[in-house]
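Pasting a structure here, questions to come.
Showing just some of the chains, left in place.
For reference, chains read A, B and C in written order, and residue numbers begin at 1 within each chain.
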Amino acid sequence: MNKEELANNSIKCLDKGFVRLVDFMGDDSAIVQAARVSYGNGTKSYREDRGLIRYLMRNSHTSPFEMVEFKFHVRLPIFVARQWIRHRTANVNEYSGRYSEMTDEFYVPDLIQLRHQSKNNKQGRSEQNLELHHAENVLKKMKQSQKNSYNEYKFYLEEDLARELARINLPLSSYTEWYWKIDLHNLFHFLRLRLDSHAQFEIRIYAEAIAEIIKKIVPISFEAFEDFRLYSKSFSRIELEFLKNIIDKSKLKEKALLDLGLSKREATDIIDFFNE
Amino acid sequence: MNKEELANNSIKCLDKGFVRLVDFMGDDSAIVQAARVSYGNGTKSYREDRGLIRYLMRNSHTSPFEMVEFKFHVRLPIFVARQWIRHRTANVNEYSGRYSEMTDEFYVPDLIQLRHQSKNNKQGRSEQNLELHHAENVLKKMKQSQKNSYNEYKFYLEEDLARELARINLPLSSYTEWYWKIDLHNLFHFLRLRLDSHAQFEIRIYAEAIAEIIKKIVPISFEAFEDFRLYSKSFSRIELEFLKNIIDKSKLKEKALLDLGLSKREATDIIDFFNE
Amino acid sequence: MNKEELANNSIKCLDKGFVRLVDFMGDDSAIVQAARVSYGNGTKSYREDRGLIRYLMRNSHTSPFEMVEFKFHVRLPIFVARQWIRHRTANVNEYSGRYSEMTDEFYVPDLIQLRHQSKNNKQGRSEQNLELHHAENVLKKMKQSQKNSYNEYKFYLEEDLARELARINLPLSSYTEWYWKIDLHNLFHFLRLRLDSHAQFEIRIYAEAIAEIIKKIVPISFEAFEDFRLYSKSFSRIELEFLKNIIDKSKLKEKALLDLGLSKREATDIIDFFNE
């Protein structure tokens, strides 16, 4: 897939938002190129790029991943933007309500997203939906309230109240938009946190769209990210001791590991770890 | 003023906000200490700390100012927080509406702040107030709308809608709070932008409170910041050529400059500049 | 241990270097304080700080750890400084060879550190020492060469060659010094990489000294760092599938995990993970 095709790619997110790849610099080969400068002859033995990229990801040699850069155009609700902006190692240009008039677009959740507060997860929603007529009532109220807020805003503008003040009662569900530029290493960090099941559903939707887009540009790195980060699991010191005691060492065979697709080095490492 | 006294200092901001210094590390002497490591014998000739600090500020040797750190507790409206957070080189822990219930505190501007949109400044408010009965009407509407929004929020919570969704129609005028930690160099950058007359009035109030607090802790650095940054002015290449042509060189005397308090070096520099 | 006692603490590193804690801001309680702002009522149930800190570390809620700051004075060889400086989220003031004369101090390894190139680790030294008379020969050469370099440097200075040029043939083993300031989250990242067995021995010595110092100031956080980061191990997607197949599920009992010191939540998580 070439740059032109991708640049026109835009993925709809939530009810009125989107993620659109505007530009990018580099791909898997740029990572390999940078790594080979760093590790020089040390990387001669990696005959193929895939092996090198997976080695870098596995061993947290993160700087070569910083050599790839992505720029997105995103439309998103303000409450999502507030979570997103916490990722500081990125560049942002956001639509300004001081310079320009805000539009009358607000996020309205799907009925199915209206869930009860989670009982065991203090920050999130549970799997349990509101009863239908309650949910419908909530949605109706939300829409009416958004409409009222926007009318209020328009009234202030008609009074010629400065835009920077007129906007202050607009709701957090208001849509904003921005250009967002980030390198691949920091984007993986963003994705790891925002694809997580504990991330709020509304930002997860954007993370999934971004993942969808970048996996076409850096397929090898993305697969390595999935294997060694996203779907990995870290065990604490105590948990590791416990694991050592409950595994069946007779099944700890190199062949089994190689058959699963591990490299020789990875297989040796895991066997050594449990036998030491 | 010692650490204990300051730590209890809190300055009210806007109608329901505040800035409170929670902790800090270092003061003017920490800057001098770090600079003397960098410039070693090179700084022997500066007999006093004030001279060294002013030299550092004037010559953009910014790293010693990074050696001082401040931590504030701030309560502020969300629309102010959104401008504030754009300063990325800082550490933040914000109150989370996912974990906890939002309070019913909203920013209501003073009547006198209800100004018309500026005509020559696209981002700001003018000096001209709304007519009194219009202004009173706006304020009444704002308060009513905030009350409605909070009732709406409470209703959603009673329906046991997840907090992370219940909050989405709360207005940008809602108060939030956070811990904010930043080094002095980056804080000066924040202050330079946010004390500026183009900054929105509401964030300027916070910048002024912070300035008030830190000038007691780093008085020499703060004065240097005022002289060489805050109240300085930069002229472009063309403007400088113009200035050279319109100054009265007969008045360009070292004595006059020294009398104003410039150092010998500063006086020589300015004379050389206009005579070259 | 109070601030005054610590501030005078200095740990010797290598033959002529040291790490000295100059100042710090905050401790375990500052982390708890910041977290409770973020997670508000959400953290009510954690009756004790230790539980909260371990929860934060385990779930990668890293921002509260950024609220603690350390400032060190370090003397170190330039080749170590070059590895160290790659950690960008920190503040540095280094001794400048442009401003000041370099001293005649150079790192000379202990005899026992003169090891062969590792065969399976492209970046490191093996466990195998050089034969004694070879090692002694190497050390003698090193010292002689350092002496020659310094004489060369002094000669250039006597010729009144600018210091910034006179120094260019000084060796990478030359000692430099700096002030280094960093927050606890980024310091943990530094320690994780630099305490690792793959880190060069000479920087590891400094990382160990820093660990020694900070564990007195943030004992609970440091223990959590050891448990969930330093001595943790991450398994890839494939490795996890393999592990699920080779553990003896009959031994996967909550009681066993609780007896090891895991929290109820941690125990449940691990059991759920292997049973899903």
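Heads up, the rule we're going with is that a contact is a pair of C-beta atoms (placed from the backbone, for glycine too) under 8 Å apart; a residue touches a chain by one contact, two chains touch by 3 or more.
Treat the numbers as computed from the prediction; the structure is a model and nothing was measured.
A.B. asks: Quick one: how many copies does the complete complex have, if 3 are shown in place?
C.D. replies: Every protein chain is the same sequence, and the full complex holds 4 of them.
What we mean here is this: only the chains that are shown with their structure count from here on.
A.B. asks: Using the contact definition given at the top, which chains are in touch with both chain A and chain B?
C.D. replies: Touches both chain A and chain B: C.
A.B. asks: Over half of the interface residue numbers used by both chain B and chain C, so same, or under half, so different?
C.D. replies: same
A.B. asks: Mind checking the centre-to-centre distance between chain A and chain B? Centres are C-alpha means, answer in whole Å.
C.D. replies: 32
A.B. asks: Between chain A and chain C, tell me the centre distance in angstrom, where each centre is the average of that chain's C-alpha atoms.
C.D. replies: Centre-to-centre distance between chain A and chain C: 29 Å.
A.B. asks: Which residue numbers or ranges of chain B touch two or more of the other chains?
C.D. replies: 92, 96, 98-99
A.B. asks: Which stretch or stretches of chain A touch chain B in the complex?
C.D. replies: Per the touch definition, chain A meets chain B at residues 77-79, 81-82, 85-86, 88-89, 92, 96, 98-99, 107, 109, 113-118, 122-126, 130, 134, 137-138, 141-142, 145-146, 148-149, 152, 155-156, 159-165, 167-174, 200.
A.B. asks: Give the list of chain C residues in touch with chain A in this complex.
C.D. replies: For this pair, the touching residues of chain C are 39, 42-43, 58-60, 63, 86, 122-123, 193, 198, 226-228, 231-243, 245-248, 251-252, 256-257, 260-262, 266, 270, 273.
A.B. asks: Using the touch definition up top, name the residues of chain B that touch chain C in the complex.
C.D. replies: 22-26, 30, 33-35, 37-43, 63-64, 66-67, 69, 71, 73, 91-96, 98-101, 177-179, 181, 183
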